Structures are given as structure tokens and as C-alpha cells.
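Worksheet for the structure shown next.
Note that one protein chain of the assembly has been removed; the remaining protein chains are unaltered in position.
Going by the order they are written in, the chains are A and B; count residues from 1 in each one.
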Amino acid sequence: MSIVSQFSRFVAGSFRLVRRGNAAYWAWLAFLAVLIVSGALAFARQVSEGLVVTAMRDQVSWGFYIGNFTFLVGVAAAAVVLVIPAYIYDWKPIREIVIYGELLAVSAILMCLLFVLVDIGRPDRFWHLIPGLGHLNFPRSILAWDVLVLNIYFAINFVVVTHIVYRAFNGRHYDTRIVAPLVLLSIPMAVGIHTVTAFLFNGLAARPYWNSSILAPQFLASAFCSGPAILLILFQVLRRFTRFEIQDQAISKIAELMAYAMFLTLFLHGAEAFKEYYSDTQHLLYTRYWFSGLGEHRTLVPYAWTAVALNLSAFLLFIIPAGRRHWVTLNLGCLATYAGCYIDKGMGLIIPGLTPDALGEIYEYVPSLTELRVAAGVFALGFLVFTLMLKVAVPISLGEFQHEPAAGEAH
Amino acid sequence: MDPEKRPPAVSRRQFASVAAAAAAGFILTACGPKRLRELPRERLAALLEDLEKDYTKRFGTAVAVADTPPIQGVTFAYALDLSRCIGCRRCVYACVEENNQSRDPEVQWIRVLGMNKDKGIDFSESDPYYQPAEVPQEGHFYVPVACQQCRNAPCTKVCPTGATWTEPDGIVVIDYDWCVGCRYCMAACPYGARHFNWAEPTIPRDHLNTKTHYLGNRPRSKGVVEKCTFCIQRVRVGRYPACVEVCPVGARKFGNLLDPKSEIRYVIENKRVLVLKEELNTMPKFFYFYGT
Partner (left out) sequence: MRLCVMTLALALVAPAAAPVALAQHFSPAPLPRAGPPRAEERVEVPPPPFTDGIFPCTSCHATLKVNRVRRPLADMHGDIVLAHDEQHRWCLDCHDPDNRDWLHLASGEKVPFEQSYLLCGQCHGEKLRDWRAGVHGRRTGEWNGHKGYLLCAHCHNPHQPRFRAVTPKPAPARPSAAK
């Protein structure tokens, strides 16, 4: 049997899986579709009129899009790094947990790339970044590094999940010689993508708020909070609605790890805040803009303290063993972690980095409706891809859905 | 033809791979303009001709796009006399006219910062929006800021597509046809010197400066970054930048840094000179000085 017909049967099988679902499933898809269409319309307007429809200006030249990009790189990185505890605690066959982390990574990277695409002024010229076809300023530009590592990471994860699911579909075990090295490679790559993304900001001496060597460790620590937060919720959903099994003990262990990661995040933030406030140089301006505002410019202050409160309460919920055992506090903690990190690393990183601008001007950036719609569309697209991939991968990897040669030949 | 020597029939697979290679080759060589920086001079000349036709059609008036090369042995530098500048903003508007900046939305390459004399050069205390009836205002001084043409430029380093670089005469330029508009250079610039075309730039037809340079003041499109080029279209043919000529108090000085007899060297050797944000090691070729 040729590979082509085998693969087309896999694709056909996947379609069959995707088309099966209850009302909640279809409602979820419809909801995502609405957001995607709305985002696409907003993006079309942005392309025709220019980025003037965003709230970004010369003073604050990056905003909501790049903030989301940065946050999602963290999600993509952490989803895979979660594989490490799977090794350490050896609680389940590695394959099941790897797959969900990598599916999340694939969707998150997809969203990252889309956020870059919607942010650039000339998306029609994206091919200028493709080595050979265009010109990638490697190794001088850290953005060139980021383009490379993100795409490689995307490819690795995509190959691994496709391979595992495809093999499972055909009733065969995955090829360890392919999967093991790729999974092992994806761990340093996960650290790599986030480090490179941190360096993207870190390397700019023009922006003192970013030009701090603590940035990359801070990025990694907060990624270890937000990535698992999504996965923990996902595992509970899967456990509820599929035959997917995960022990309470494992969930509690991940939550415990999150508490340590959150402690590290808070500690690094504290170290940064101490240095800024105690040395009290001109560079304190940016931190002050975030935490207390500058004069009448106080737009971000509520967000700053909300993030602090969320992160602190998530830490407290998870450091107490009882807190991570009870499903209510567990999920509250996950939500608080996710929201706290999202504020901190999205808007909290980008906007104070650019406010006041290089010449001291304060322009208070608040994303425009177009930006919100486009961003929602990108998130919806990412979640759609994630949902559909889960829809295919879960039953196949649980062995519930397989190609049956006899049935296949009968056609 | 001897049937024995006939080449074997091309298999479908072979054909497909050859076709794919040909297509890839075609795309690589023919897919739009490559970076202007790498373009051989003949191809550049042909491209500029196309650009001229395009602009002439778009603006309904003959537009010339020159490719005047750098002059050997010349590195341009600029000096601005802080003790003279009165903050009148004549330079800002002369620059807009000369360099075809968009009028709506407004793009201005020069930003004049009003500063308090008792605060010194402190950007966080500066005000670019001052509008008193008359300048200079009591207790104020003015710091006009445009591209500092850094020798260690943070902006060119970060560009992911290599669309911005330093020319041999020290001018940092942008290839408007290669820039993808990611604005990383804007984040990297410590002087707010880079400006983005947030919407399609508009220039009234009768205000268009039709003498342009391909790396300088030729019309731009939306979605790309632009900045001061020391008036590359003027200085490479020996003229002074527009802002130097228009300055009513003679605060602006320009010349060849490599010529010991140039005005710029005189300033550096005889006046108290400073550069902005010296600690960032950007090594600007834009100097500020106190003439008195």
C-alpha cells in the first residue's frame, strides 16, 4: 500500500473525528469562528488603511500584538518543558503527556507567528525574512534568531505530534529513534525560544526597562507558571470528557512546581524592583510608570497591582498543599497565574518599556478596538487549531480510533 | 538519430523535480526587487528608471531618482550649537519640504525639544509641544533631535532583513522597498529618530520635491520606516543639508569629519562638544556644542 493512500486515509479519518461532536463542541467552534471572522475583518481594514487603525504611534511603536507574542512564546516553551517533570516523576508513559504539551506548543507558536504577521507594516513582504528567497540578517539581528528558533521549534513539535498520532492511527508504536531525540532536542529549544525572545528586548540599550540581564530568567520563570496553568485546566477537561487518565497526585505535583516557579518569578521581580527603587536613577521612570504612574499618566497602574495581587494569591494557593488538592482552589490558582502572567508579560513588559519614549515623551497607549479584535481572532484561530488537533489526537492516542485494515479494504 | 543513443525517457518523477527546481530558481531570481544594497549598478539604474516612471505617474509631475554614490574619503558629520538655537522650528519644516515627509499623517524627522535651563539636558523634563507667542522663552533652551547617524548604530544591527545600513560616507539609510515594517529599529533607537508610516503618506502635488535620491527623499509607502539621511540627495553633490541652510541663527554646522580643515573638525577641536546619551556607546556623528 502506498504511503500516499495510507496518509490520505489518515487525513480522511481525522476529518471524520473532527466532524463528530456534541452541541457544546459545535457551540465552541461557532464561537471561535465568530471571533476569527471578526478578527479577519479588522485585519483586512488594518491592511488597507495601515497600522494607523491601531493605537500604536511613533512614541509607543509596539503594543498589544507584540505583548501577546511575548506571552505566547512563554506558553509554547513551558508546555514542552513540562515534559521534564514527566521524566522526573515517571508517572505515566511519556507519550501521552508529551503529546498535549507539544500540541499546545504548536498552537502557541502558530499564534506567535500570526501576532508578528499582524504587527508588521508590510505583511505582503514577509518573504523578505526567508533565507534564500529574501535576506535574513543572521546572526546580527536577534529578531532573525527568533524567526529561526520559533520556526525550528514549530517544525520539531509538529513532526513529533504528527508522527505519534499517525503511527497510533495505524496501530503501530511510534518510532523511538525519531521521537526520543526530537523530544530531547525540544527541551533546550523550549528554553532557547524564550531566552532568545527575552534577548530581543534585553539587547536594546535604548530601553532601560528591558535592558536588564534578569529579563531572560524572569521570562523563563513566568513561563513555567503560565504554561502549566493552561495544561492543568486542559488535563482536567480531558479527564472529565475522555478516557484520558491523570492522577490527582500528578496534578498536585505540577501545581507544586508552579508554586516554586511563581516564587522565583516574584523573587526576580522583587530583585528588579529593589534595584530600581533603591538606586533611584533616571531609569526608575519606567518602573514608576508601571507601578505608580507619572503625574496624571496612570493608565497602567491598576493593571500592575492586579498582576501583583493575582501572582501573589496564586503563589499562596499553590504553596499550601490543601490549596492545590481542592479542585476549586486549584483552578482558581491556575486562572490567577494565567491572568497575572498575561498582564505582567504582555502589556506590563511592552508598554512601560516604551513609556516614556526615548525622548521622554509620555503617550498613554491603550489598544484600539481593531487591535483587540485582531488579537481575539488570532487567539481564536490558535484555539481552533488546538481544539481540532486535540479532537484528532486524543482518541487516536488513547487507542479509541484506529484505521482498521479490513474495513479500509472493503471500500 | 541513432536510437541507441537517445536519452532515456524522462520519468515523471525526474520531470517533477526539474520543474520544481526551475520554479524555485525563477522565484529566487525574478521575484520582485532584491535588496537595493546588493543590486548591481546596471540593475539599479533600470530599477530607478521604473521608480521615476511610477512616481511621475503617481504625482503627475516629473520626478528624478538619483543614485549619487558616496564620495571617497568623506564621512559626514553634523554639529549643532545649543547656545544659538532659539527653537523656531524653521528646520523642521524645511526638512519636511526637502525630504517629502508625509503631511497627513504628519511625519517630522526633526523634533525640537524645549528644555528648562535649570534642569539641563533631561529628556524627561523636555517638551516638544511648546507653543509660546515668541521664542526663545525666558529660562528655556532648545535641543533639536534627528537621526544621530551613529557609528555604532543599534538600529541597523537589529533589522531582521538587513533593510537598513550605514553607507561608506557614514549615512544610515533605509531601503524602503525591503523594509517589512517590524519597527524593531524604532525600539532600538535611543533618539526617537525613526518614524513609521502609520498610514499612506500624503504630499500635496505642488509641494513634492522632485529631486530625490533612492536612499533618501523619494516618496515612501505606508508601513515602512523612515528617518533623516543628512539630505543625502544634497550632501553627496556638495550642498549643505536643508536644515543647515534654513537655520536663521546659524546654529547648524555640517561637513567632512575626515577633513582636518572642515567646519566640523573646527567645532570638535575648539568648542565644548557633547553627544546625546554618550553612555550607550552609539558614537553619534551628530555633535552638540556650545558656540560661546
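The working rule: a residue touches a chain if its C-beta (ideal position, glycine included) is under 8 Å from a C-beta of that chain, and two chains touch if they have at least 3 such contacts.
Nothing here was measured: the structure is a model prediction, and the numbers come from that model.
S.K.: Taking the entire complex into account, which one of B:L39, B:L82, B:C155 or B:V235 touches the absent chain?
M.R.: B:V235
S.K.: Out of B:S126, B:N256 or B:T282, which touches the unshown chain?
M.R.: B:N256
S.K.: Using the touch definition up top, pick the residue from B:R37, B:R90 or B:K211 that touches the left-out chain.
M.R.: Here the residue in touch with the unshown chain is B:R90.
S.K.: Which of these touches the unseen chain: A:T54, A:T70, A:T329 or A:T387?
M.R.: A:T54
S.K.: In the full complex, which residues of chain A touch the absent chain?
M.R.: 49, 52-55, 57-59, 363, 368-371
S.K.: Need a quick check: the contact residues on chain B for the chain that isn't drawn.
M.R.: Within chain B, the residues touching the omitted chain are 71-74, 86-90, 92-93, 105-106, 108, 111, 128-136, 235, 238-240, 244-245, 247-250, 252-256, 259-263, 266-267, 270-271, 291-292.
The definition used in the following text is that only the chains that are shown with their structure count from here on.
S.K.: Calculate how many whole Å lie between the centre of chain A and the centre of chain B, each centre taken as the average of the chain's C-alpha atoms.
M.R.: Spacing between the chain centres: roughly 36 Å.
S.K.: Where on chain A is chain B touching in the complex?
M.R.: 49-52, 56-59, 61-62, 116, 119-122, 125-129, 132-137, 140-144, 147, 200-201, 203-207, 282, 285, 353-354, 356-361
S.K.: Which residues of chain B touch chain A once you look at their complex with the stated criterion?
M.R.: On the chain B side, the touching residues are 27-28, 31, 34-35, 38, 105, 111, 113, 122-126, 128, 145, 154, 157-163, 178-184, 186-192, 194-200, 221-225, 280-281.
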